[in-house]
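My structure is below; once you've seen it, I'll send some questions.
Of the protein chains in this complex, all but one are displayed in their positions.
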């Protein structure tokens, strides 16, 4: 089971709020990047430590600290102490088996979301992104180190971009929007897979299609489990009245919410399609089997009376007049053709062939 | 998969609010039509540009700008800037993969609805209609260029029509009512298809019926996905207290809401009927198969003892007294008729035939 | 599909509120009856026109105008204009494909309900009854002309009846109660049908039972579709605070509501029973089939070694000592009885018979 | 269908509130018992008429009138008139086909509950108990005359019992608690039945187990139908603010509510278990069938080549050298053992046996 969501039981019994990294793979080569931007400027620089970022506070710039590839239990603890972040939030950041969630605190907002990317058509890769939103700072924590945020950074570098003029809540929105956009990409991949299975199913149903459909169904279980809570998360954001969420940005969150509803609708219809394909597969397999059995049975049935007849004239009775007729044997051969012909006609008329 | 709802992933990563046309086919020959009407007058004229329409504001007439076949990213941007329409709304207008929705803004209301029309009995064509309702103007955006709105225009030209005396909200209602009326037309077509399948099913269940039922079931998935959100849309309209929605018009929106509930009820019962038909088909196929197998097996079973008997008298023992009896052979033939008759009687009495 | 609920698509495109009669059969011999009653008097008289009824207003009597068999588009229009009834209500009265509903207006209440009566055990006949309740008048519109309201009229004629002392809302309640009582009659008929199928199922499962169960299941889809919305209707009545609904009458509406819940519960359990019967039928059919196949296969299996044996002694080898033994042939016959007996014993012990 | 819930249709058309006894069997030997109790005293006496009880009001004692085996339409009417009980309540008392319900009136509360008792493991007996709770009196109406209330009476006779110090609402609670306790007894019986079926299922799945499981499933439909509404009833009691319901007693009602939730949970899990057992039964039947068919088919298959061989040497060609070899016949017999052995080995290796 490649896709696992449970919290390793090693943690059971530890006091809540104990900071231990729990995740798939401790990243070997993580890095921390700081982006400082406002309407006038936008600069990017690497950091070696999360706390360095705090030095730039109060400069009138918004700070976005991107922490990718986490080997940073100590740093998280330090920054948590510095910014008075609740220990449970710190724990959630380090434990990458969270359910997507949104939590409001006095000074900051906390998001956990899941990106889903299809590595190939039937395996889906999950990644957790934790987002801490302060009035002037945003921290993002990821496990991977790829360029997921590339598009957002490009936009930030564009001096006319709306992001440059709006607050940290808009940056948080941009991240959520990116994540939901990836769901659509995933849905597209799923759609292609479904289409190709449908084509194959019409052409020739084979045993491996069944395995493929089951795998797809299995992957859908995990995809739905990751995406469905996003609806609640975004509903909670919309109902939230934190001063950190600008009224103007709320319109954008409503838009992501609509997208999430749409992607969930789409996944629901895919599930129906997949179940329909399973029905078609099973029905076509049983159809083929029935067809084979029927033909073979008819074949056997035709020979049964013939075999009886040849048995009759193999008997050794003294008084069997037919045995001595000159044309008996050729006539019997005629019968050997007429009886099957008659039976086949009968079966055809009854619709058995 | 002809019916696709997902947002092309090409958009993933672009800043939200970027105006790109996303849809099935960029219309080659779209046109813009302006209708100006009030209780005294009703005039129709073609426009080459959306912004031309603004010149007619303030004349005491209501304006209905119909934009059909969209190749108009620039125009939408211009009119959006002119009327201060939210960028996300503009984006939704150009992206024709929206979920049906209703949104309230200070100066305008925004509807997205889906018309469904059956091109033939088993394929359903979707079209998105976006409606922007200002106090004195209505913009409608469509992908197709056919005469969908013909009936509404005819009514507008009738000087006694209620539409001439009521506001833009009533025009919006008329459009929604038209869309929901088309759902009933679609439901009628579905009902005819279901009826014809039911007739065929009783006459002679064949393999292609199974495919037809599965196709119908598949199409139902997409129909439901397009229609179900309309319930929420119309509920939101009814609960809305925007000054743009007249109290008098609300009664009419309640009526469309009732119609939507009715059409959803109808679709639900169709789904039950389709599932029932699937059960009947599968059961009748397995019934027929069983019938064939049973008859052939009985047929084989009757010959088995006979074949054994002829084998017995084909043996070459020196001392087999029957072989030398004069009437043995004719008596055996008698047995060849009596044994099957006896077996058939037994099988009939046991209800196996 | 005898039971159809959709609105004919001919209406699509017409302005809402256009008064066209839409229904199963334009009644050929409808009639209008007026009942005038109060605590002192109760009189019944035929009318030729709905508007005649208005002349009796203000006499201190309550008026009940029963319009049965509708060929009265003009009259409905006239009375609508006279009493300022909303055009959509008039449209709903004439269109007999409504969903059960309850609507409150300033001067009147509007109910649409569906009576269900079983013509025979497997076909259910629907009729729509529209009820307009003013403070001093009640209009009822029906398609049929039979004596559905006979019981209510009898009670009205009884000078001690509670109806004579209460308002028009109580009359409306009496009509709804009558309709729901008919649901119980229908439920009784369904129960009898289910019982008789259950008995038949235990006795001998036959193919036509499958068809009967499927028909029953199909009819249940339509019955549920007609009855389920009554729950919402009666909930809406109970939550309504219109001055037309007396507090005292509300208790009675709560009672009808309870009855509706009960009948829906009952239908739900019938649905479960029907599904259970389907399972039993399918399982018993497959059981019988298996039984037949098994016995026949065992039958064939017993003869197989015998046929082999007779074949052995039909061989023409020069050196086959058994052929010349005197008791070989009788001994073989003994074997022909012992081998089947042994096999049968073995099969029995293995539980295959 | 022994368990029937519908209201006999004979009642259809009668005015609501008409007092007619509707129930399974008019009790032949009912009786009325009065218990008078307060903290100081507790007396029990038989009554011949309900109205006699009223004479004891105002004595500072609480009155509990137990009416068992109802042939008392007149008495109910009389007491209803005396105490101004709503006619619909009187009707509900006499009609024993009610849904469990709770209704609040100014002077009294009205409960309808259903006791369920298993007469044997697969048939459940329903009884309706109607409870009228006044500030100083409780009326209970039952169909049966057995000692259902024995435990409550014993407690009342105990001078230290809490019941002696609390009001009529506590007595009502005690009755509901008794009813729900019987649900647990029923659940225990069901559990035993399920356990014994599970054991039997593992030992040897037989056709009558299928019938037993189906019967159990059928009975579950009716049990759920009777118990599920209790949840709403007790929720309504908890939300009720009638002065007749003491704050202190509410805690007890919350407790019965918890019990009801628990019993519903338990029934839900039983339903899952029963469905699981059905799956296991069906799968094991088909497994056994497959096993039998497979063995017999293999058996037949082994003899097929042998029968062919003996046929070969039964042919009458002039030139068949083998026929004249001395060791041909014994060698053939050797083959008759080697071929089956080879085939069996092959089938075993392929996993077909």
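Letters A, B, C and D mark the chains as written, and numbering starts fresh at 1 in each.
Everything below uses one rule, namely that contacts are C-beta pairs under 8 Å (C-beta built on N, C-alpha and C of every residue); 3 or more make two chains touch, one makes a residue touch a chain.
No experiment lies behind these values; they were computed from the predicted model shown.
For the chain left out of this panel, the touching residue among D:144, D:206 or D:301 is D:301. Seen across the whole complex, the unshown chain contacts subunit A at 1, 4-9, 11-17, 86, 88, 97-99, 101, 103, 207, 210, 214, 217-218, 221-222, 225, 229, 278, 282, 285, 289, 292-293, 296-297, 299-300, 303, 306-307, 310-311, 313-316, 320, 322-324, 326, 328-329, 332.
Across the interface with the omitted chain, subunit D contributes residues 150-151, 155, 161-163, 173-174, 177-178, 181-182, 184-185, 187-188, 191, 194-195, 198, 251-252, 254-255, 258-259, 261-263, 265-266, 268-269, 272-273, 276, 279-280, 283, 287, 290, 293-294, 297-298, 300-301, 304-305, 307-308, 311-312, 314-320, 351-352.
Note that in this section only the chains that are shown with their structure count from here on.
Between subunit A and subunit D, the least number of touch steps comes to 3.
Under half of the residue numbers at the subunit B-subunit C interface are used by both copies of the sequence. Averaged C-alpha coordinates give centres for subunit B and subunit D that are 42 Å from one another. Multi-chain contact residues of subunit B, defined as those touching 2 or more other chains: 293, 297, 300, 307, 311, 314-316, 320. Contacting chain pairs (ordered by label): A-B, B-C, C-D.
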